[in-house]
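Here you go, one structure.
The other protein chains are all here in position, but one chain of the complex has been omitted.
For reference, chains read A and B in written order, and residue numbers begin at 1 within each chain.
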């Protein structure tokens, strides 16, 4: 199974568990499409409480004391792995890190055998990053504890979308995204961050625009026409001026050079010139437009250094919010698994 | 010193410390050949106690509080490294992981210098995996604390043999292997698991059969003729039908493709066809015959997927039992080192 074979298209709406209540029925967090809006708000509220713990002189809660949390990373990552590690340790979990380098993964053991091994060794929460879209779903079907998707191929990155939402809400007047214009700019086609954000941002009532070269938007017109969850509209365009005009927030996406098949783009320079988020382009947006990026950045490509480090940038805050948001997700999912 | 140069042949019996008592005189655990049967039973009994700790909501004992345990892995491993890490943490040890990648090992520092460095940094227990047979013996000669062999070349893997024994005993009626037919099937020649198991299984009174292609059994006829420990018989054969007939347990071994010199086997497919543990072959065995594998598995090569995941398979249980068995070994050896 190659990284490109198993692209999982975002599935339908969350189903009967939907509607009015914020009760948390999810043992796993595989994508944001499984969350009702009240459940999303439940995460936001709990993340507020977790942030208070994080800001203490000694940031420690006993919520996951004695619970084995294993970070199983098949792709390199600093921020996401450390973020989950720190979040789990703040909750007093017993954390084990396993990466593809330096493990029997190199001996060709199957993903499911690795899961069964880690489960037998005491993992009750498995945080998994994998290059193959859908891999965490495969694991969740058989794992007895909780599976948290920390990024699978080009499919989903639900905790990133939740921390993006958390960050946006803290900076929007009134804490609401209702009617706010939010632009996702860049290599949308290969972005799990974009896919997961589309669910939460449209659910939050934002006016979502997706913008990039036409070759990097393939399939999104059809999705926009159908609506997210079969209902919620968003706009797809290659016109960066139209996208940025009066925007309240822009998320620039990393140009995934390593994944890009030849022919999708003429060159990185051409991309930077046409779609890079510069101060000039940002002047089209609403005053105080917020700037975000999931990291790691290619500064000078998808985002100019002065924008990345400028006064509107929430990029570092996104990283910081990752910890309390992941603490909330870990606590909620592990609570269901234990119950 | 290459991986092939320093093959250490299993030594003679344990010497004067032998006989009737389960007292634990061993600062190191280098191979099972150093253990008397009462000492093996001591590990089994303590592992029972440790398993109760593992199954608690908060699996934690203070047995190794403040004790530095360093996992020094020159070969990649998930299950063994994580198993020792989890076991040591359950005992409240201070665990440090060092792997060949990302360390001064890459700068060509000698094994003994690395040992002295880790000792000076506070390691009191050194868990070592190394591609060279005998490497842990070299280290144990000079290390002031305890050395636990976590696999050396093709020589020994004593904690694997102990957890295999522990698992078998829990599933044999009456908890005894006396007279039970246990088959070790596969690439015996390159298997440290097979060598260590031969000591414990014959000591347990099992009727042990070793089976594989003749090229992968070289030297074992001579050993069988001499007897394990100069006394205990086992059977060597390439006749898989004879081996499996009425077997009470079968351990399939990983086909160590990476170590196999050209010419030992015609092909992997040929091997799978002639020696792979399939449902059909397993039907020769006694009803309820137990199936084991030390992992990681090449499913479809030495073991068929339906056998590996079938109702007789103890493979996941082997992994789970690794934690309490290693807790017992760590506690026993560290106790001697501290005293």
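What we mean here is this: a contact is a pair of C-beta atoms (placed from the backbone, for glycine too) under 8 Å apart; a residue touches a chain by one contact, two chains touch by 3 or more.
Since the model is a prediction, treat every value here as computed from it, not as a measurement.
Asker: Using the definition of touch stated at the top, determine which of A:73, A:166 or A:234 touches the missing chain.
Answerer: Among A:73, A:166 or A:234, only A:73 touches the chain that is not shown.
Asker: Consider the whole complex, including the chain that is not shown, and state which of A:70, A:99 or A:237 touches that chain.
Answerer: Of the listed residues, the one touching the omitted chain is A:99.
Asker: Based on the whole complex, identify which of A:29, A:54 or A:165 touches the chain you can't see.
Answerer: The missing chain is touched by A:54.
Asker: Please identify, in ascending order, the residues of chain B that touch the omitted chain?
Answerer: That gives, for chain B, the contact residues 65-66, 68, 70, 94, 96, 98, 101-110, 113-114, 116-122.
Asker: Please output the residues of chain A touching the missing chain, sorted low to high.
Answerer: Against the missing chain, chain A presents residues 54, 56-60, 73, 76-79, 81-83, 85-86, 89, 99, 101, 258, 295-299, 316-317, 319-320, 322-323.
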